[in-house]
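Only a part of the assembly is drawn; its chains keep their places, and the rest are absent.
For reference, chains read A and B in written order, and residue numbers begin at 1 within each chain.
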């Protein structure tokens, strides 16, 4: 995490397609937050609520979007500051190179195919017949079951667990503690007790997926639970058995999707939201935080609430919710004047 | 997870107490989902919303409940398709046999009693004085503290953790990443700061319990947190210290039960619901998804909401919630005609 050598602001501007306001010869040696950045650091401003902090920062320069008034401070103005931030962080903090090879402290089963450009760290455990692609890193304490297939340039962080038969694509990131392929939660009733339905399917994680720490993705009862290419899953998310998530979806922390939910492309579930089982949710849907989707959702919808309804309608209703006591008093007043009381709480005015 | 040899549909019908509609001589070689099943596969239909998919499936036959019109397709009709599915999946995908013995790569403490028919996988760690029954499997990376007792035919999946002194019964399944026996969340205030109350109790997990991936069950402050026989706990569920769960309960994913909650038998908490501490919840209660139980609940109740109220009442109220803006306009109209305005939002009509 140490920064590499310095680059001038002019050089960074060329790289990022941006424009320097102020001293373009400044040598930037690292990237740092507004409140701790020093005179040779580039800092970052995207959220306008931090404007005052940006003005007061000791940063040598601030990376910002167009049209932001930094009060004369040196700025590197770019069309998309988040994208520029990604680029400069990669530049100043490149990922450490992989240490190719299988640690003698790792446990590797029979008939595994491990590319010689893969890194298997100490204490990793691979079951029989695993396949690991080039550039892939399996962290310490990670456990892969029998017949797990992992593509190229994928990282399985320490203490993650992948059950038997699951498949991970290329450039996948699985964070620590994530569990992929645990049994789906399915039982049949038999004489008043629950009999486990064997869960014999797999989880298929496509390319460019990221799965957060301690997230859990259940294997299919049969067939596959699918996480589509480019989908990003945050920490502590639960994905039930036989869920099919399309490409480029986002599941923010602590989301829970029940079994057999089908989700289209580019759909976003905000934090702590969820969906009941066996429903179909379209493309480009947004589900608000803490919301519960209880029925099929057409593409392009924006839903909030429990049950989730159209976001605008929910917001108007939620604004009135807080005023229910007042509405009730007004209703009582109308009733009281007319002398027709229905409830126990009205009508004593005349 | 590879399927075993084929069986005729007639043979399966006899085994399941079902009836064949169509060609009973068909040899079934595996079980598969509707959309990927081929001509020698048996597929499965329980949810009527998949009826169209069942009609279009290439499956050789479909396992289904009575009275479903599959349009002439070969069917194996059974009284309870879920139970039948459990049976055929066990038949075609039997669990791999246990590999009895203690891996040389495992770490085993002093004075442990491990049945010779138990499997201790590489990298498992057992503290001193653990007892492991016959047919039990302790997975790679699983860590058992001091004095943990595990019964027969139990599976502790890789990277699960069982703290000191906890007890697991027979035929228990603990999925990866689950933590059993972590400290209860209890502090006393002392001069404005929190002083930890030592948590010296245990967790007792009775027979036939299943505990999901990354679920957490806290040990009792003193005494025992109890998970009753046959109770099924899904992924990422939190069970607080001194909770006592009765037999055959179900906690769906991401449920949270606060400390000292007492739950009867056969009670079901749907996903992301919860209960405040120190309350008693009866038998056969259903708590809806995302609901928060805040007081004692009599047996047989069905509750939804935050706070959780009787389900029918909640559903009626939730349906009106979305129409609050309309109700308010109607109230304003009544007020406006009468000229008695209370709020800032009314009464400009006359």
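Operating definition for what follows: contacts are C-beta pairs under 8 Å (C-beta built on N, C-alpha and C of every residue); 3 or more make two chains touch, one makes a residue touch a chain.
Bear in mind the structure is a predicted one, so any value in this text is a computation, not a measurement.
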Complete-assembly copy number [criterion: all chains share one sequence; 2 shown]: 3
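Convention: only the chains that are shown with their structure count from here on.
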Centroid spacing, where centroids are CA-atom means, of subunit A and subunit B in whole angstrom: 24
Subunit A contact footprint on subunit B (complex, rising order): 1, 31-33, 35-36, 44, 47, 49, 80, 82-83, 85-86, 89-90, 92-93, 95, 105, 121-123, 139-141, 157-159, 173, 175-177, 208, 210, 212-214, 230, 232, 234-236, 248, 250, 252-254, 271-272, 289-290, 306, 318, 321-325, 327-328, 331, 334-335, 338, 340, 342-343, 346
Residues of subunit A that touch subunit B when the two form their complex: 107, 123, 125, 141, 143, 145, 147, 159, 161, 163-165, 177, 179, 182-183, 185-190, 192-198, 200-202, 214, 216, 218, 220-223, 236, 238, 240, 242, 254, 256, 258, 272, 274, 276, 278, 290, 292, 305-307, 309, 313-314, 316-317, 320-321, 323-324, 326-327, 329-331, 333-334, 337
